[in-house]
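First the structure, which I've put down as structure tokens, then a few questions once you've had a look.
All protein chains but one are shown in place.
Which chain is which? They are A, B and C, in the order written, and residues in each are numbered from 1.
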Amino acid sequence: ATLEGDQTGDNGEVEEKSPEEITIGLSISTLNNPFFGELQSGVIEAAEENGSTVRSVDAQDDTATQVNGVDDLIQQGVDILLINPVDSDAITPAIESANSAGIPVITIDRSSEGGDVLTFIASDNVEGGEMAAEFIIEMVGEDARVVQLEGVPGASATNERGEGFSNVADERLNVLESQSANFNRSEGLTVMENIIQSNSDIDAVFAQNDEMALGALEALESAGMTDVIVVGFDGNDDALEEIEAGRLNATVAQQPDEMGRIAVEAVYDYFSGEEVESEIAAPLELITNE
Amino acid sequence: MDNKNTAIARKKEKRSELYRKLGPAIALVVLVLIVTVMNTNFIQPTNLLNLLRQVSINALIAFGMTFVIITGGIDLSVGSTLALSSALTAGIIAAGVPALLAIFIGLLIGAFLGLINGLLITKGNVAPFIGTLATMTIYRGLTLVYTQGNPITGFGGGFAFQFFGRGYLFGIPFPVIITTIAFIILFVVLHKMTFGRKTFAIGGNEQAAYIAGIKSDRVKMMVYAISGMMSALAGLILASRLNSAQPTAGTAYELDAIAAVVIGGTSLAGGKGRIVGTLIGALIIGTLNNGLNLLGVSSFYQQVVRGVVIIIAVLLDRKK
Amino acid sequence: MDNKNTAIARKKEKRSELYRKLGPAIALVVLVLIVTVMNTNFIQPTNLLNLLRQVSINALIAFGMTFVIITGGIDLSVGSTLALSSALTAGIIAAGVPALLAIFIGLLIGAFLGLINGLLITKGNVAPFIGTLATMTIYRGLTLVYTQGNPITGFGGGFAFQFFGRGYLFGIPFPVIITTIAFIILFVVLHKMTFGRKTFAIGGNEQAAYIAGIKSDRVKMMVYAISGMMSALAGLILASRLNSAQPTAGTAYELDAIAAVVIGGTSLAGGKGRIVGTLIGALIIGTLNNGLNLLGVSSFYQQVVRGVVIIIAVLLDRKK
């Protein structure tokens, strides 16, 4: 009787490879969210420019599907795995089985709690939450009345952005309501509509991603509450357009395609025998209409 | 004696019929009272209009689902149909087709997707559950393929398209008006026209209906087409409201729609049902969602409460 | 002529029976051949073991679902039952209960959750679809409440618990061994024991079953309990494999399980079915998922293909 991950693969010297020889396995948490679509394009474009092959699987936001998908990639004999975990804890065994198959792993956007990871590339979500809170204070002052729209319950992005936001907001803002709209635009709309019914006096809204922010925007607009400050997270195209148009006030922009590119760079560094840092921060930027 | 007995039986039947009709309505009134007592904001006209607008999406889908369920079928593909038809419509509008024409085409797309379900079920002889389960996956996949997983936004459509989901007429949200019109039309079709009679007959005893000369395949195909069209209509309203067509829109909407139909007293076994009940069912679910938000119940508990209320509503209905 | 006719009818039946039995198996073989031709990695022993391990979760749930569907019911709550029972088990282990005992308790929790479904359906007289739809929401909500929406990790359980989902015995993944054992037991129960007979009898003609002295309520409650227990078993394997109990685990798993059952030739109308078919159905779905990944088909197209294959499999089955 043995456990998967017990037998460790050859952990010797890295066999140097040129980009053309490398097959990258990519496991994305869900392609239904454009954010990750961009992340995937970042990886594919960077890899193709250099002649590498990418095989990608989509976990459709399900942890078990992701583990299966990673197994399938291992079966295909990929040289390296780029994993964007659905969940930081549940990905551990998959990373361990990659470890035992001797395949190096890089995680993107969300970290892994266990297993050996070459490097982790992400924006600092806690910091992003703090940035959003600071921006709101800057715009409407301390003790402003704020509503937070949370992401998918339990997702690390939800927890971390929430954590960062409360770090600042608990002391300096008046948080009226904090409800989940599942990172989803239409739920952002209805949840915001309902919150408006019992809180007509709102100064600002922090949505943990742009999709929800855009939904909330529609709700506020149809209630005639156009002067409420709305801050999103991600910096996706729709959000940037709305900022341009002056409807959305700000977004904490991540650069998913950049994350993808950085990951591919790290792959090449690794296979040419260079040292790879254990964490690489992807740039995070507050974009406003100023 | 025969006459006396049947007269009594008839009275009894009438009474239980009355309960059956009023059961869901009473549940709704009780629910409204409870929520109002706990938060008077609920009963404000603005919230009620808001509530109605929110309900309209589910109500429209559930109206179509009522027809399907009365024939003894089920349509799990409504959410995916909603997504695919609104994505395609957004694409059509972006390609420069005038909004009204595009909306019309969008509804036809929905009806066409429904027709495919109908064909699978009648000509292919596939069980409705499994046939629409398959198309649910297929239509969702096609939506993702078409949109590449990205929402379609800024496709335009001008005032006409924006008004569709976001407009007001005499102070009433336009989606509410659309839902009202759809309700009236479908009510008439189901309860006042021969088509509705045939729908019921098929659900009551398909074999007997067929032998009586009713073209059951044709009626069923129509019924699934109606369901598809209603889903498309809901999808267009949603796209207009969100100002974008979302590839993942409508996920799991089939469950809310089926719940509305069943809470409204329509039997999953077919042959028995009322579209008024479905409207009430949709209002119950909507009130619940809206009310729980208003009362600030955490979203985790909301799910528990929602499930419990569905059970209570159905149990009350059983108690004739 | 009576004899001639019945002889022909009988031959026909035998033949259609054979097709019915072999249909899914043939579909599986064809699928395997196609995938192998396109990517020979597929047929590698390591991949096949990998495939079997992937299939085990869905297969276990689908085994339980087979019983439920044979009685003419359905269990939509399996995914939520999986999540709730594994979260509670993780909690129990974290509280220091030894892993084996905790696993046992976990299975009982699953059975208990299934029993609640059974009670609603028999004593409450709620349609299975709507009853388990409600508990699906309730159990999910309770899971979220219990976990606060966070995955439970690092709960320990030592080697025993880890072995449950990640161990190997004679080179075979332990989940595959569990699934094999569960299959054998349930096969015997369904096809060789009186309990199985009763299960079929209820689905075939419930009124008649009552007259034959079968306590249909009790059998049904047992059947839903089996379904709950199988979901819990799948959940524990999953939790062990993922080294964490996820509050959102198992979402939409009911659909894959139902698809496996129906592809395997069990009728949604009840009274007819085979658990071997379900195993083959689960293998078809698993091969499809694994194969499409191996072939590098984009996930959007995968959904389309999966839906199309379900339809083809069911249509083949219809063609007697």
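Going forward, a contact is a pair of C-beta atoms (placed from the backbone, for glycine too) under 8 Å apart; a residue touches a chain by one contact, two chains touch by 3 or more.
FYI, contacts and distances are computed from a predicted model.
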item: Per UniProt, the name of the complex member that is left out, chosen from "Sarcosine oxidase subunit delta", "NADH-quinone oxidoreductase subunit H", "Hydrogenase assembly chaperone HypC/HupF" or "Ribose ABC transporter ATP-binding protein RbsA"; value: "Ribose ABC transporter ATP-binding protein RbsA"
item: Absent-chain contact - pick from C:G250, C:G271, C:G286 or C:G307; value: C:G271
item: Residue of B:I214, B:I275, B:L294 or B:V314 in touch with the missing chain, whole complex considered; value: B:I214
item: Chain C, residues in touch with the chain not shown (by the definition above); value: 1-2, 4-6, 8-10, 13, 188, 192-195, 197-198, 200-201, 204-205, 207-214, 271-272
item: Chain B, residues in touch with the chain not shown (by the definition above); value: 1-3, 5-10, 12-13, 192-195, 197, 200-201, 204-205, 207-215, 271-272
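By our rule, only the chains that are shown with their structure count from here on.
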item: Whole-Å separation of chain centres (CA-atom averages), chain B against chain C; value: 30
item: Inter-centroid spacing, chain B versus chain A (mean Cα positions, whole Å); value: 35
item: Residue list for chain C, restricted to those that touch at least two other chains; value: 144, 149, 299-300, 302
item: Residues of chain A engaged with two or more neighbouring chains; value: 31, 153
item: For the chain C and chain B complex, residues of the former touching the latter; value: 120, 124-127, 129-131, 133-138, 140-142, 144-145, 148-149, 255, 258-259, 262, 267-269, 299-308, 310-311, 314-315, 318
item: Interfacial residue positions of chain A with respect to chain C in the complex; value: 1-5, 31, 55-58, 60-64, 67-69, 71-77, 87, 89-93, 113-114, 152-154, 158-159
item: Chain C - residues contacting chain A, complex; value: 41, 44, 46-47, 50, 53-54, 57, 144, 147, 149-151, 153, 159, 162-163, 166-169, 173-174, 238, 241-244, 246-249, 251-252, 289-290, 293-294, 296, 298-300, 302
